[in-house]
Structures are given as structure tokens and as C-alpha cells.
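Structure first, then comments.
Heads up, one of the protein chains got dropped from this complex, but the rest are sitting where they should.
Presenting chain A:
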Amino acid sequence: MKFAVLRFPGSNCDQDCIHALSTFPGTEADYVWHKDTSLGGADVVVVPGGFSYGDYLRTGSIARFSPIMKTVKEFAAAGGLVIGICNGFQILCESGLLPGALVRNRDLHFLCKHVYLRVEQTDTPFTNASTKGAVLNVPVAHGEGCYFADDETLKRLNAEGRVLVRYCDAQGQVSDASNPNGSKENIAGICNEGRNVFGLMPHPERACDPFLGSTDGSVIFQSLLNWPTSPLRKSAA
């Protein structure tokens, strides 16, 4: 499976993504510069974390207009798989590929710590290797990770099973105390209507090696690798 990892000026998790992906057999991962217009035949686009354009104006607001994003939009519209991590999630929301927006954390602090995520749905290319209710230990590192969407959008996301991960405690309980940044309904990651575009604030690529304290993030990438032959894919199609 071929991955295209986008690079904007200020991306800083691009190398982490390439490294994490290289540890899975059967993967090929290449960088794609934001001024390029071709994804080089990739099966999956990774929009990595960082501070694209220095987070000027709003997080992700300028990266959205980079030439590669037009290609990514066409790729997603044709059913191509796209995963946006942290700043990548912010870029996907700004681009309109995902609903809602990420705003300043409730307590204004930049958060850099491990959190727990509860897997809410598994019928997707990004979570099929996990189980419903599984608790993942994955780090976050953001200043603007508070997910906001209006009530109508939230209702729709819930009704359509598009919230894929929520912040929880070690036991999988979703509560205000386990919400690190004030996100609406503890939302940590959502997918689009077609279930082929996923954005999340936590960093699964930083939790793929025991040396980094957790390997729970690898289930996201394993899901992508399993997807072409997944029985869930057939039922989704």
C-alpha cells in the first residue's frame, strides 16, 4: 500500500509518519510537497501534524489553499483514503473535507501528554483492526484541539456513526474529567459522510513503538493496511 505524506512549510510530524509507516510490512511511503499537484499514485494521503504556515490567521487556514489540496479534494471525492493528524485534522476541517473546526484549548495551555481514546466505530478504513469500546493510549500535542461544531452537525455526526474516537479515561469512561481540551462531546476524531476521510487530534504515529511508551496507535495504520481485504469493506460498499 502506497502512502503520500504531505509536507507544508511548518509541517513537523511528516518524518514521524514516514518512520512509523516504514515499520509496517507492505508499505511504501513518500513525501509530497504542498506545491505539487500529483499524489504519485498513492492509495492513502496522510496530512501530518505541525504548524503549517506558522498557524498564522487560524490553524490550517493558509495550507488549505496550497496547490496539493485541490488534488487531495479530488482524490477524496473519488473515494481515496485521507487521514489528517493534528494540524492535518485542522487543515481538513478548514478545507471543508470534514465538518466543524478546532479552536483554542479550553484552558489555553498547549497540551503535550498521553491521553486515552475510546474507539466508537470499527466499520471504517481507519479503525477496522480495533474493536468497539477499545481504549487506546495515544499522545496529543496541540494548542488548538478543542473540537467545535454546531448542534445540528453534532447530531448528524452521532446519528451517522461518524465520531470514530472520543477522549476517555483508562477504563473507557467518557466524561468531562477525561476531556483534555474542551472538545464538544469529547470528540477526538471524526470521518466524512463517505467514511474515507478521517481527522483526529491525537498522534497515532507517535504510538507505534514500545520505546515511545505505547504501540496503541499502530491499530490505525494496521486498519488501513487491512482495508482492501476487510469483510467490513464489502458490507460498506
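Odds and ends about this structure:
By definition in this document, a contact is a pair of C-beta atoms (placed from the backbone, for glycine too) under 8 Å apart; a residue touches a chain by one contact, two chains touch by 3 or more; residues count from 1.
Keep in mind that, in the parts below, contacts and distances are computed from a predicted model.
The unshown chain of the complex is recorded in UniProt as "Phosphoribosylformylglycinamidine synthase subunit PurS", chosen from "Peptidase M10 serralysin C terminal", "Assimilatory nitrate reductase (NADH) alpha subunit apoprotein", "Phosphoribosylformylglycinamidine synthase subunit PurS" or "Glutamate/aspartate import permease protein GltK".
In the complete complex, the residue from A:N105, A:T122, A:N186 or A:S218 that touches the missing chain is A:N105.
Contact with the undisplayed chain is limited, among A:D16, A:E94 or A:E120, to A:E94. Remark: the residues of chain A touching the chain excluded from display are 57-58, 61-62, 65, 93-94, 99-101, 103-108, 146, 148-150, 182.
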